[in-house]
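These notes are about the structure you will find just below.
Note that this complex is displayed minus one protein chain, with the remaining chains in position.
Entry: chain A
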Amino acid sequence: MDVAIKVADLAKRYGDLAAVDGVSFEVKTGEFFGILGPNGAGKTTTLEIVEGLREPDSGEVGLLGMRPWPRNPELAMRIGVQLQSSAFFDRLTAREQLRTFAELYGVSSARADEMLEVVGLTDKARTRIEKLSGGQAQRLSIACALVHDPELVFLDEPTAALDPQARRNLWDLLRRVNSDGRTVVLTTHHMDEAESLCDRVAIMDSGRVLTIDSPAKLVRDLHAATHISISSGFLTVEQAAGVAGAEAHVEDDGLDLTFTTHDPARILTALAERSALDGLRVRGATLEDVFLELTGREYRA
């Protein structure tokens, strides 16, 4: 029972397009697993096959030790799914919506009201779903996925089309869902989201998995340079060159003076000695740089 999901050599074609092309990965019980990639990378198709919504052309899926295809009602009770679009019953209030889903799973309406509280929508209980904001609808949708207390939760781009504040709130909620001991599988095209939430991520592009590891390890293994910027005008060109030495690269765009280095400690010390820390920003490598390194092209979400 250590492995919640086991996917081996999954493939799905639509005509000439290989939407999923030999995908394999495993998700451990209790893990927060991310599937990351630009739009059209095959994340959603992969997820749909794993959930049992589509039949793969080839390959194996084991979900809690069972096969999700054909439709398996026993699995339905143990997994919770939040879909990309808000799949709600028309003109019901938030509470009615959640209670309806609770009833479909044979769960008490007390539990439904409790979930409403968990996602912070108690004050919106009487609001019809058409009147909820994007973030509220997304949280309600997650509550619907969690109402029957599933051990495995799938979230398909839960923060798409949310404003930054709503995204942060949702992240807190998702962390709580995972820390309760549930296995969470999340697809996203936001690199920062995966970096902030996931224990491990699979980076996908063109239907293939490029790499799987923890975000920190992926970034560390990149041995990428650190960018250190201060406001322009505090150091002369000569002083800057002196700080940079032979190892670092210097660039001044009129606003920022930027050092690109593999030895950030030395540059920071040198800047501190000259009291030239105005507007200091230090930017290390991110998953975006990992993607660039893997594919040789810019990340386009």
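Throughout what follows, contacts are C-beta pairs under 8 Å (C-beta built on N, C-alpha and C of every residue); 3 or more make two chains touch, one makes a residue touch a chain; residues count from 1.
By our rule, contacts and distances are computed from a predicted model.
Student: Leaving aside the chains you can see, what is the UniProt protein name of the one that's missing? Options: "RNA polymerase sigma factor, sigma-70 family", "Altronate dehydratase large subunit", "ABC-2 type transport system permease protein" or "Molybdopterin-dependent oxidoreductase".
Tutor: The record names the chain that does not appear here as "ABC-2 type transport system permease protein".
Student: With respect to the chain omitted from the figure, which of A:Asp57, A:Glu96, A:Glu114 or A:Glu288 is a touching residue?
Tutor: Checking each option in A:Asp57, A:Glu96, A:Glu114 or A:Glu288, the one touching the absent chain turns out to be A:Glu96.
Student: Looking beyond the chains shown, say which of A:Ile5, A:Val61 or A:Leu83 touches the absent one.
Tutor: Touching the chain that is not displayed is residue A:Leu83.
Student: One chain is left out of this view; which of A:Glu51, A:Glu157, A:Glu195 or A:Asp289 touches it in the full complex?
Tutor: In the full complex, the listed residue that touches the missing chain is A:Glu51.
Student: What residues on chain A make contact with the chain left out of this view?
Tutor: On the chain A side, contact with the omitted chain comes from 48, 51-54, 71, 73, 76-77, 79, 81, 83-92, 96, 100-101, 103-106, 128, 144.
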